[in-house]
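For this depiction, one protein chain was excluded, whereas all remaining protein chains were kept in their positions.
Here the chain labels run A, B and C in written order, and each chain numbers its own residues starting at 1.
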Amino acid sequence: MSKGRLEAFSDGVIAILITIMVLELRVPMGADWNALRPVLPVFLTYVLSFTVLGIYWNNHHHMLHVTGRITGSILWANLHLLFWLSLIPFVTGWMGENHFAPPPTALYGAVLLLAAIAYTVLQATIIAAEGPDSRLAIAVRRDVKGKMSIMMYVAAIALAFVNQWISDALYVAVALMWLVPDRRIEHTVDDRRASGKVEKEKVEK
Amino acid sequence: MSKGRLEAFSDGVIAILITIMVLELRVPMGADWNALRPVLPVFLTYVLSFTVLGIYWNNHHHMLHVTGRITGSILWANLHLLFWLSLIPFVTGWMGENHFAPPPTALYGAVLLLAAIAYTVLQATIIAAEGPDSRLAIAVRRDVKGKMSIMMYVAAIALAFVNQWISDALYVAVALMWLVPDRRIEHTVDDRRASGKVEKEKVEK
Amino acid sequence: MSKGRLEAFSDGVIAILITIMVLELRVPMGADWNALRPVLPVFLTYVLSFTVLGIYWNNHHHMLHVTGRITGSILWANLHLLFWLSLIPFVTGWMGENHFAPPPTALYGAVLLLAAIAYTVLQATIIAAEGPDSRLAIAVRRDVKGKMSIMMYVAAIALAFVNQWISDALYVAVALMWLVPDRRIEHTVDDRRASGKVEKEKVEK
Partner (left out) sequence: MSKGRLEAFSDGVIAILITIMVLELRVPMGADWNALRPVLPVFLTYVLSFTVLGIYWNNHHHMLHVTGRITGSILWANLHLLFWLSLIPFVTGWMGENHFAPPPTALYGAVLLLAAIAYTVLQATIIAAEGPDSRLAIAVRRDVKGKMSIMMYVAAIALAFVNQWISDALYVAVALMWLVPDRRIEHTVDDRRASGKVEKEKVEK
């Protein structure tokens, strides 16, 4: 099964999701600056969700780069991740149009949590196929960021009913934590390049 | 005619279809949990249709993997399949927003039936081009799953007017049956890999 | 400039156009068969436009297959074609929702006419870059179908104000004429394959 088509399909879905969210930014009625006011919270959630999807695309890209063979399980784990990502435009719209009210804020966190779990499942599925000595297994051995994200999302969902601004701050914090590119895999890739193993990989593509 | 562009176009269309369905999940007005209630049946049909489209992408992927030359007939048989798949968001929306009423449930089944027939036609067109000894011909020789799907869809359409929940259960059953990855083609591919024929294929891509 | 990215971008735009048209098929309010009635003319125009876009994708695919180098002029001629194609969902919606009234029928024809002219311009631009002895120049030497399509569209626009059903019949006739795959280029490609020139091409991709 070819990796290229899995990457292309995932890229397509993420590119569409990142773009159709902008359709939630409904063109306001009036032509003056005040008309933009109700769009502002939707815009802020759009910025957050755009960043989150950008991070997923980025990490997905790195992870598949060090993946060899695509098995049926990897394919379905990948579709499972795309499913939760596909709900981001909906929860973004609900949170934005309700000015960050508690229930939409909690649901936003729940979808992000399920996407994070789906990503972890996909990662584990790839490692199961590649073996414990594979580059990916070594690169994400401890996966501190992954575990922290999941804990922060769980905290944010609970805290949404105390004060939703804490939850929103946590969502931003998780995004900022990931904006630092995932050096772990990049290092592993660099090592491979140095050792000449990358040639084989290029031919396989 | 290059297989790559046919795959890319099909991937694009399926990726868009799987994603625009989420636009039917209209952002509800209120900010409390009750506001989500009317969205629930739409969400459930979304899950079903997402799975169905995921299965089509997966099987399409496997089938084209063992296809060699793309003829004009294959190209049009492929567009014919994409046409029926493109109606899935519409019937999903109609069924979801009408809480699985009989006519929308029957129409949903009719579109799935026509898509299944179109897939069978595409399969037969590829086999006609590749010959009866081709890998695809051998892999799908009996095609039990394909024939069962078509029969189950026919039954579901008729039963929608008796009790639509039977139809919905049948749609879920067909999806579950396919969720088991199509081992037949995967095996054939593995055989090829073993026999070294896969090298030629990789160069051709 | 690489042909691959031009093809991928064109495929992306056509795949999106062919798919977002389905958003014009608005989910009807009621759950009975009568509720589908107003959707029927929109559905029929959808079938026609899906076929027209499928034909463009098919022919575009063939044409670029025999194109070598992509120049700046080819790139812009291609974007010009995509622009007119991008208006097809709009005119499809207007014609469908107004049950084939004369002005929407004429505008539909006008957009198809401008797309056909843009395709001819793109073809001429590629031939200008490739030279009069290029495979494409030989394959479309007389271009009977291209010229006939343009004449039929001109006739259909004028006749829309006499009887719009004649125009609609002409649109269907043009589509049927093209549904026969463009053997001309396919033959030329086969000749190349036979003469071994196709090897070079594959490496270049």
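Brief remarks follow.
What we mean here is this: a contact is a pair of C-beta atoms (placed from the backbone, for glycine too) under 8 Å apart; a residue touches a chain by one contact, two chains touch by 3 or more.
Remember, it's a predicted structure, so these values are computed and weren't measured experimentally.
Although one chain is omitted from the display, it touches the following shown chains in the full assembly: A, C. When the whole complex is considered, the residue among A:His61, A:His99 or A:Lys145 that touches the unshown chain is A:His61.
As for the chain not pictured, it touches chain C at residues 1-2, 5, 8-9, 12-13, 16-17, 20, 23-24, 72-73, 75-76, 79, 82-83, 86-87, 89-90, 93-94, 97-98, 101-104, 107, 204. Residues of chain A that touch the chain left out of view are 7-8, 11-12, 14-16, 18-20, 22-23, 25, 27-28, 30-33, 36, 47, 50, 54, 57-58, 61-62, 65, 179, 181, 186, 189, 202, 205.
To be clear about the criterion, only the chains that are shown with their structure count from here on.
Under half of the residue numbers at the chain B-chain C interface are used by both copies of the sequence.
Centre-to-centre separation of chain B and chain C, using mean CA positions: 26 Å. Rounded to whole angstrom, the centroid-to-centroid distance between chain A and chain C, based on C-alpha atoms, equals 36 Å.
With touch defined as above, chain A holds no residue shared between interfaces to two or more other chains.
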